[in-house]
Every structure is written in C-alpha cells, then in structure tokens.
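Note that this complex is displayed minus one protein chain, with the remaining chains in position.
Chain naming follows the written order as A and B, and within any one chain the residues start at number 1.
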Amino acid sequence: MNEPLMRLRGLIRKESLQILRDPSSIAIAFILPALLLLLFGYGVSLDARHVRLGLVVDAPSVAASSFTASFRQSPYFNPRDFANEPAAAQALAQRQIDGFLWLRSDFARKLSTGQSPPIGLYVNGIDANNARLIENYVQQSWAGWVARQAALAGVANPTPIAVEPRIWFNPAVRSRDYLVPGLIAVIMTLTGALLTALVVAREWERGTMEALMVTKVSMHEILASKIVPYFLLGMGGMVVSVLIAVFLFGVPLLGSLIVLGLASALFMLASLGMGLLISNVAKNQFVAGQIAIITTFLPAFILSGFIFDISSMPLPIRIITHIVAARYFVAILQTLFLAGTVWSVLLPNLAALLIMAVLFLGAARLTAHKRLD
Amino acid sequence: MFAMANMPAPPEPAATPLRLAGVTKRFRIAKREITALGDVHAETSPGLVTGLIGPDGAGKTTLMRLVAGLLSLDEGRIEVFGTDVSTEALKVQGMISYMPQRFGLYEDLTVQENLDLYADLNGVPQADRSASYTELLHMTGLAPFTSRLAGRLSGGMKQKLGLACTLIRPPRLLLLDEPTVGVDPVSRRELWQIVDHLVRQAGMSVLLSTAYLDEAERCDEVLLLHEGQLIGSGQPEAFTQTMAGRSFHAHAPGVPKRALQAVLTATPGVTDALIQGEAVRLVLDEGTTPETIQPPGVSGLALSPVAPRFEDRFVDLLRAQNGAKPRAALSPPPSGGSSTAMRAAIEVAHLTKRFGAFTAVDDISFTVKRGEIFGLLGANGAGKSTTFRMLCGLLPATGGQLKVDGYDLRRAAAAARGRLGYMAQKFSLYGDLSVLQNLHFFAAAYGLRGARRNERINWALSEFELAPFADATSRDLPLGFKQRLALACALMHEPDILFLDEPTSGVDPLARREFWQRINALAEGGVTVLVTTHFMDEAEYCDHLVIMAQGRILATGTSEALKHAARSSALPDPTMEDAFIALIHADSGQEQAA
Partner (left out) sequence: MLARLLALIVKEFLTILRDSKSRAVLIGPPLIQLMVFGYAASFDLNHVPFAVYDQDQSSYSRDLVADFAGSPTFQQVAVLHSPERIRSLIDSRKVDMVLDIDPRYTRDLLTNRPAPVQIIVDGRNSNSALLILGYANDIITSASEEWSKSHGGVAPLARLVSRALYNPNLDSHWFIIPGIVALLTQVITLLVVGLSVAREREAGTFDQILVTPLRPLDILIGKSLPGLVIGLVEGSVVILATHFWFDVPLEGGLAQLYTGMFLFTAAVTGIGLMISSLATTQQQALLGAFLFMVPSIILSGFATPIANMPVAVQYLTWLNPMRYVLDVVRDCFLGQPSFAMLMPDYAAMAALACVSLAAAGWLFRKRAV
C-alpha cells in the first residue's frame, strides 16, 4: 500500500471510530433527526381541521337549520351554538372560537321572498393563513348549500360559473406530505454542516489537529478523511428519515430512488463543504456552532421553500435564496416524493446542487492551510 | 536497556538540527500587536537534548510551532538540518516529530488505535510495525493497556503514549512541547529516562520546552526565553557555574526563618533569598562577599556555602533585566483573630469523597494550626483538589467530619464564609471586567461598604502595585499581575484563613518569589494559609505538609522531616522531589506486597 493511501485509511478509520464512540455525533446524526421528524410530523400541520366555528341563529327556521346542518356534518368544523351575536363576538375575542356565522332574524323571510339575505362570517384574522383557509372552507360549504337549495326549489343555478378544482400531486391536500420531505433537507443540513463544523472545531480545541499537521499528511487527505465518514453518516440519517416519512407518516414516494440518492449525495457534499468552510474560519465549537446555525440551519428552514413560498418573497430575499443549497434540494424532494421523476424540475436543480457542492468544497479546500495562523 | 530496531542512521555530525536567525513573530490580539518572539538567534547541536526554558508566555510554544511549520514567520529564518521551514515545510515535517501540549492524542481511541493511526500517518510499512510496537510499548510500559481508551489513562501514561506516537517513525529532530506539565514527579523521571535513551542510543536530537527550572539541569544545552527574548543559551552547567561562590545557607539563632528571609531579601547585596527547610537560601549579588551582608536587626548570622542551582542563574538574569528588586517593605499584615486562637483553624477527620464507584479521597485526617502555612502536595488526580473543594464547602463530603474555623462551610450560614479568602486555580477573575471593577465586585461581595470599601480598594491598588492597570481589562494582564489581582481580591476583607489552589502555576520565578513573600508576611501576621501545589520546591515554604496519592495521605510532617526520611547513602541530601518519589515507591511497593 502506498503512503498517501495508508494515511487516508488511518484517518478514515480514526474518524469512524470516533463517530461510533462519541454519543454527541450519534445524537446529532440520528436522535435529533428523529426528534425533528416526529415533532414536525405530529406537531406541525397547516390543515385546518376541527375548525371551532360559532353559529348564531337569531330566529330558528327550516332554512337556517338546513344551512347549519352542512357545517355540523362536515369533518372540517366543530360547531358551537351561541344565543346571540355579542356572546359569539366575546368568544371570538377570547380565542375560544376561530370564527362564527351569523344568520339574522330576517334570514328566513328574506330567503323566501328572494331578497338574498346576507350571511355574516366573522373570522379571527390574526392568524391570516388559518383565517383564509377557514374562509375557503366556509365558502365551499355555502356554495354547496346554495346549489342544493336551488335544485330543491327547481330554480336555475344562480351561480353561472361552475368551478371544478383539481389539485394535482397531493389530492388530499395534506400539509404533512410536503412538510416531511422538505424537512429531510433541514435534517441533512444538521448532519452535514453543523456536525462537521463542530467535529473539526473540536480537533482544534483539543490540540489533535496540531499533531496531525506536523505529520506528512496533506490537507487533501485531512479533508477527505472528514468527508467520507460524515458523508456515510449523513446518508444513513437520510435513509432513516425517508423510511420514517414513508412508513410512519405515509408520505407517497413516487419518484426514482436512484435520483433521490444522487440528489442527496450532491446535497450532502455541498453541506459538508459548508461545514468544513465554517470550521476553517471558526476554530472553537461555540463559535462554529453559532455560525453553522445562522448560515445553514436557519436558511434551510426559512429560505428553502420548505414552509414559506419563495416566489412570494421580496426580490432581494429571492436573490439570496439562490445561494441556499437547501432550496434546490427541497424542490427536488417535494417533486420526487409527490410528483415523480420529473426531469424538467430535477435537471436544473441537480445542476445547481452540483455547482454548490463544487463551490463549497473548493472554498473549503482553498481556506484550509497546514498552518495555525 | 532498550533497543530500537529501526533507528535512522546517525546524521552526519556537521548537520545542525536547528538554526534560528532573527526569528520574529508577532500576533494581533484585540487590536494590540504583541511580539511573541523578537529577533531570536540560536543554534542547537546534534544528538543532544536542548531545553527551551522559560515561564508561561515566554514564547516557547510559538517557537515550537514555528519550527514545526505550523506558523508563518514574520521575519528571520529557521532551518532544520539545513532545510528552510518557510519554503519546504513538508520536507521538514518528514524529518521531525512533534508532540504538542496535551500530547495530541485522540481520547476516544484506544492506545492501540492511536498507535495504528500514527503508524498509518507516517507511512510505516505493515511489516515493520509489530516489532516497533512491541518496543515502544515495552519502553513506555503501556503494553498491558493497549485496549484502554487514551482518555482513561493517567496523565503520565498519556504523556508516554503521546511520546510513543511521535516515535513510531523515529525522527531526526524530536520536538516536545512542555511534556512534563501536569505529570507527577515519578512519570517525569521516567520520561527523562526515555529521552536520555533516545539521544544516547539513537542519536536523535531533541528540543524540549519546560517551565520547570530544575529540568534545565537535565538538558545538554539550554535556550532561556523570557517575554519573547532569548536571554541566554549554552550548557546548563556553564550557567550554574557562573553562580559559583554566590549561594549560601543562612541561619540566625533566635530569628524565625520567615522573618529572616524577609529581612535578607531587603538587605543590599542579596539577589535572592528563599526558605529551604529550616534555613534561608541566599544568592548574593555578583562581587559581594558573605562578610558584607549585614541585615539590620539580626545578629549572629551564619552563612554556609551551598552548590549553585540553575534557578539561581535564571533569577540573576531576570533581575539584571528587570532592574529593581521586589519591594522590601510590606505593609503591616492584617491581624488574625486572636480571640479564637485556641481553636485549630482546620480540622479534618476521616474525610471521604466518592464519585460513583471511584474514591477520590479515602479516609484522610489532619489538623491545621492557626497562623500556619499548610501545604497539600500531590500529583494531578491525587485528590488534593477534591479535598480542597470540600474544605471550601464547594463539594459535599461522602463521609467524615471537617471544620474550618469551627464550621462546616457546606452547612454553615453565609456569614461564616466571610472569614475566609479563596484564590482559585488559574487565578479565576472576571476576564471581561477591569482591574478596578473586579476589586469593587469582590469588596462588595464580601460585604464591605462605604469608606471601608474605598480604603481596602486603595490598599489593594497600592500594595499590589496595580494602580497603573486599574482600568485595564483583567484578561489582558500579564500572568504575574493576574496572580496579584487574584490575591488582592481574596484579601479584600482581611480573612483569617486563606485558601490557595495552585497559586503559582505558570508564573515566572520572580513573581513566585514575590508572591511567597506576601504569603509569608500574612502568616507572620497570624493568617492561616492552606495551599495546594505541585511544585515540590514550594513545599519548602510550608510549616506543615501533607503528601497525597490516590486519595490517601502518604505522609505528613515538616519538609525537613520528610526529606530526612528519604535520606540514604545513595542520596545524602535529597530534595523534596526525591522525598516525594521515595514515598510513592514505598507506597507502591507495599501495595504489591499486600
């Protein structure tokens, strides 16, 4: 065996043994991902179900009951009756209900005389997103009721345009199905960038890096020895995450596993490059951890399109998202899980990831010197 | 004794292992430029141990790292066997091995795995390994521990493993950065045996840095560094020789040793005065004869010549550099509590501390009298720090009784703590606060207020000569000043009992002398002082000593008595370190017999 190969073998073996013996590596690589997945899988949902809806019917009538019945039967609503409007308004202010419907005393009379009575819907607008979803649900229920009433009365449909909604890829519109794949990108950032930055910083802190550097080892070999084991560790965490996503949360996986593997590998390399770059700048774990969280973890969360829609962000922020590797990976993951192997999405994003990986690894190499100053 | 199978051919005698020409290195710390090394010129000789001697902050580690090619030079040139480090770092790194401080070991790897790693890194062929491993493990005594994690080894064993790792591919020049820090005297001796052997048998050149001045005498040649300047180089004997006829033991009937030392330090013509056992060891200024020493108020002073030591020369050089001698006059020491003079200051009976299955302190008992300087000696891990922390009330005891000034501090009311002063290891101060802010805080924490507080703060600033630094951030102070400030904070409230944990580690010999002078004055004033130290020579300052190992007390007594017990035909005049090693050997002998 020639010397460089022997050195590399020694370093990789050392790194692997350290991973196996250090509980904090295992914690960041496997326990933290599992914790995050469970937290998100169970704790985070944008689907408004069991909307707490107040119903105020000033004068009971058959028509009013037929209207409210459509809410009482819907899985989306948890209706609750109020005697009058002030009581409902009070409950809304105290966050006991998310919104309420108000049928005034002249509802039945106006309805029967074709005067088109107003139905008041009041929602708590503080959580704007949730409020909008509630409005949409109520509107659908109302439209259904109007159509049924018209059919019963033999009147021509009063809504001249009929909307036929079709939601592709996620017909059940479960937010978990798009959040969980996106979360895999966040988790891999943790292993790739945060863990690597911490591990290298630890070598500086403990003085072992100094001992390594005085041997004939080259910087290439030191970097390679960090990349190989943590690459495998990150991919292991990725496989675990995918298994949890598919088998525990029932997220469909429609695309090619090979492409998934390829994209993950490229993203992992970009993250490792980022982590190594950080550790070249920050040589203690405290600072390295903070930089890693601010420059990799936070952007992966906020700027990747994982939760928040990128195209709705202001232009300067949209430009910044282009240097966030997680952005490309999230696009790939959401497509592969929910849409399948769509090359027109995959190819440009894979190319971007490749460029990111080369860029960050290259920068990590350029900033790594066999010197302490 | 040992045989190295694959030693390199001895280098041609002409090659100089290390040549330094005008070596300068500066660092920028907090917008200030600090010259870590200034224009250092030196050469070392092949096949010898060269000692790089100096206190913390002298520039030893910087020089080591420069030689290893880990730092870039600002000015000058470093050659290792004629190869320029700046331009051909990789080639130089092929010729040297380097053991950094803390030994560069992977603590979560086993002994064998560490060896395998360094064998791989150094490209040692598989075929040669088993012979080399056997030899190194035999030499270092690590053979029974190959499957133990490096983190679980004792300090001495780590140090030897670190050394073994650097020797897997025997280098032409071996760099050892402070290999003996935090290691007990027995392990230090063993390390020196290995180094001597490497040099003698394998013709290796060694550059070894240390802050222990007594180790200088074991080197073949030394480079003396102080504050980034090379203040001397040559053979240690030559250094010591220049001091011939200047070192004496002084006795004066009826004068206590501390008083005598205080007077002698202030006497003109005296370079250095130290307590050594019952005598005071004097070093006279150059050209001064013993007859001319006339300390005021002392009659019947008897001087008997003793052999000079390396440390004498170092102190002499520093005095020449710094000019002034330490302040002679000490302001009147605080008066100790005379009303409670009858009671013992500290009483410890059957004290035990266990951490899980590990017994850190095992059934120890001792008593400290009022106004006494009481020393706790032992290697790292001997249990002295644990004992110390229990006495201060920082750790609960597992069993036994302890009383400080009549209280168990862990259970006593907060006010009871107002009677004692505490100076922690590493001079724990608020690094971000200025000198004055630190003094203010500790004065207030000890309940001083108003005029009294201002008076004490002014006392501290003048007594410890801290006034010029009052607004300096304490993190940026030189180590010696940090030590002064830490002591000032501990003395703010004029405590009756003073706890000092490793109070002098790392500071230069002059600062150590000054420090002990103050402590002596406090003890004379009736303050009880409990001190831990791993400097064996500092034990000489103590009235009473306890030597600890593995949580037990090996011996108690005065330093004279302990040295006396170690006296033998082979060692007619043992040092404190000899006495310590003799005790350890006797103890491990008993263990094996049992």
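Please note the rule applied: contacts are C-beta pairs under 8 Å (C-beta built on N, C-alpha and C of every residue); 3 or more make two chains touch, one makes a residue touch a chain.
Note that this is a predicted model, so its numbers are computed, not measured.
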| item | value |
| --- | --- |
| Selected from A:5, A:20, A:69 or A:93 as touching the chain missing from the view | A:93 |
| Residue touching the undisplayed chain, where the options are A:121, A:224 or A:363 | A:121 |
| Chain not shown: contacting residue from A:224, A:298 or A:354 | A:298 |
| Full-complex contact with the absent chain, from B:370, B:417, B:484 or B:563 | B:417 |
| Chain B, residues in touch with the chain not shown (by the definition above) | 389, 392-394, 410, 414-418, 420, 422, 424-426, 428-433, 437, 440-442, 444-447, 449, 473, 489, 499 |
| Interface with the unshown chain - residue positions in chain A | 24, 35-36, 39-40, 42-52, 67, 92-95, 98, 107, 111, 114, 116-133, 135-136, 138-140, 142-143, 146, 149-150, 155-171, 173-175, 177-178, 285-287, 289-290, 293-294, 298-299, 302-303, 305, 307-309, 311-314, 316-317, 331, 334-335, 338-339, 342, 344-345 |
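Keep this in mind: only the chains that are shown with their structure count from here on.
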| item | value |
| --- | --- |
| Chain A residues touching chain B - in the complex, by the definition given at the top | 1, 3, 6-7, 9-11, 13-14, 17-18, 21-22, 206-208, 210-218, 370-373 |
| Chain B residues touching chain A - in the complex, by the definition given at the top | 27, 65, 68-72, 89-90, 93-94, 96-109, 113, 116-123, 126, 149, 165, 175 |
